[in-house]
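The structure that follows is given in the form of structure tokens.
The complex appears here minus one protein chain, its other protein chains still in place.
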Amino acid sequence: MKRVYVNEDWCLGCHLCEFYCGFANSGETDMAKAYKLDRAAAPRIRVEEGDGINFAVQCRHCTDPLCVKGCIAGALSKTKDGVIEINTDKCVGCYTCVLSCPYGCIVIDPKNNGRTITKCELCTRNSAGEPACAANCPNRAIVFEERGEA
Amino acid sequence: MPVNFFPAEFEVVRNADKCIKCRACERQCSNEVHYYDADYDKMLSKDSSCVDCQRCVCLCPTGALKIRPNENAFRKSANYTQQLMIENYRQAGTGAVLLSSMGTPKDYPIYWDKILINASQVTNPSIDPLREPMETKVFLGKKPSGIKKNPDGSINTEMTPYLELNTPIMFSAMSYGSISKNAHESLARAATELGTYYNTGEGGLHKDFYKYGPNTIVQVASGRFGVFKDYLDAGAAIEIKMGQGAKPGIGGHLPGAKIREDVSKTRMIPMGTDAISPAPHHDIYSIEDLRQLIFSLKEASEYKKPVIVKIAAVHNVAAIASGIARSGADIIAIDGFRGGTGAAPTRIRDNVGIPIELALAAVDQRLRDEGIRNEVSIVAAGSVRSASDCVKAIALGADAVYIATPTLLAMGCHLCRSCHAGKCNWGIATQRPDLVKRLNPDVGAQRLVNLVHAWDHEIKEIMGGMGINSVESLRGNRLMLRGIGLSQKELDILGILHAGE
Partner (left out) sequence: MKYVIIGNSAAGIGAVQGIREVDIEGEILLISDEKYHTYSRPLISYYLKGAVTEDNMIYRPLDFYEKNNVKTMLGVKVTAIDAAAKTVTLDSGEIVGYDKLMYGAGSVPFVPPMDGMENVENKFSFMKLDDVKAIEKVVKQGSKVLIVGAGLIGLKAAEALEHYGADMTVIDLADRILPSILDNKGSDIMKAHIESKGVRFILQTSVKHFEPNSAELTNGETVDFDFVILAVGVRPCTSLIEAAGGSVNRGIETDNTQAVKGLSDVYAAGDCTKSYDISADTERILAILPNAFMQGNTAGKCMAGADAYYENAMPMNAIGFFGLHIITAGSYDGESYIESDGDNYKRLVTKDNRLCGFILMGNKIDRAGIYTSMVRNKTPLDSVDFDMLKVNPALMAFSRGYRDEKLAGGVCSVS
């Protein structure tokens, strides 16, 4: 399946992916409006910053996802396309997925005071078309492509 | 704090309705212009540090930023312009020679823009490049002046070494040191994909790039940085740099701060030492001396590679070129005074040398007059800005052109002319690792390939319009050009008629 991949050699640490993610999932058509009116979603991608190194991390959409297996509510599931989705109506915010995810990619959603989690769904449930983080990365450090499965 | 004699050159204009405080501008500005103020909960800026590189403007996700010239004006004088006054204030403050980068911004005549190109009508019909073959391949090197036969009567097909270009466009010399490794990699990969050449400049060849050797011109300059056997063997051609259009008669000086580990290894000089290229080659004081270096290099490379001699366009360029043509060089590169540089004394850049258009026309004419035009190919450089400049250069007598500034633009450069500061926000003219990584060679190479493909399409389009189907047929074809608004003297030097004639 096509996944988002990150090459830290080219990540600038500009954090624009986070902002484009929040905008893409805001339901708004204007980025400034989304943020000015506090309608932007919590970013599901996060940029780690270190000494001269930066890279973005978001859900890897594992072939064998611990978060889905461990979800106590059946709120996380894998679609037939391989995208791991969260059903926030079912999520009770127990954070077992936060406990499970080896990449630290589950986001405790501050937009509803942590009552649910949120996560990258590869922009399949918004109108961005392709993942907004990859589409808007200024240095092609984030790409959305097929690299083959094991 | 002492009195600041001059204001910030630029003003950062931020649209508060659009700014979402993402701080991308702050993270991207190596000049530390932007910063977030928690008390105001606002982004603020320190205008005086801004160089107008446009990085923040380009990355701002909401289009909230504009950089514009500071409208504050000194009392107007056509003689003492504000720019001149500021330069004097600056020098009074520092006591230093003014440094500048890239081509001169001064308002000198640009002859490309005063030359018009012909097109076919009715007779000698134009050619549609989308339907008919159109040749942009060129060969650089000595051309045989006639047919030679072997003793057995067969034709002698032996050629002296030459370069084969798929398009009459090469990337001119920019050293590793003046530009980043990623910029070099972008150029090398693009040249390889395009079937043309890039030029190491005088900084040697990074070990990672030897694999691009078949599309590399290796340069030997007065500092002889990084020159050794493997280097000469690696390239497809060797270029002796006698001068550079932006700073004729001047050497180069790469500050020690830019001589980090890799640059030091590549240049073969100690880390942290200044890399000084002397103004002259200390072993060249005559055409004969030049001939000696040319043949030393040919000897070292077993006569397998053409040798290019690159000179700045100066007053007596035609006579100099004639000497070079007779010295054994295979190719002459002429660099006009509007060409770019990573750093040059401002006064030199803005006042020394002559335009490439006049130099090129004069050289081509002189070599024809002397019957030695086939002894060398001519490469025109120094502000070839577009496909039409390229076509005009070829019609004025060039075999090919060197471009550099357009390649930098392709990689993101916005001509802020601050290369000498070493803090290039686009990751090009810098060695700072955090800035260098801003240029992903995958992106850089792709954009360079796109640029040259686009130019090549345009060249074919223009040639087709003239009813000409190959660059070879366009070369020196000055009948295809007309001057507009030029004096008779200028027309005579360019060897073209005025529009309407």
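What to note about this one:
Residue numbering begins at 1 within each chain, and the chains themselves are lettered A and B in the order written.
Everything that follows uses one rule, which is that a residue touches a chain if its C-beta (ideal position, glycine included) is under 8 Å from a C-beta of that chain, and two chains touch if they have at least 3 such contacts.
Computed from a predicted structure; not experimentally measured.
Seen in the complete assembly, the chain not on display touches A.
Residue A:C62 is the one among A:C17, A:M31 or A:C62 that touches the chain not shown. In the full complex, chain A makes contact with the omitted chain through residues 3, 5-8, 48-50, 53, 55, 57, 60-66, 69-70, 72-74, 89-90, 92-104, 106, 108, 114-115, 147-150.
We take it that only the chains that are shown with their structure count from here on.
Listed in rising order, the residues of chain B touching chain A in the complex are 17-24, 27-28, 58-59, 61-62, 64, 433-434, 437-440, 442-443. Chain A meets chain B in the complex at residues 9-16, 19-20, 23, 31-32, 35-36, 52, 136, 138-141.
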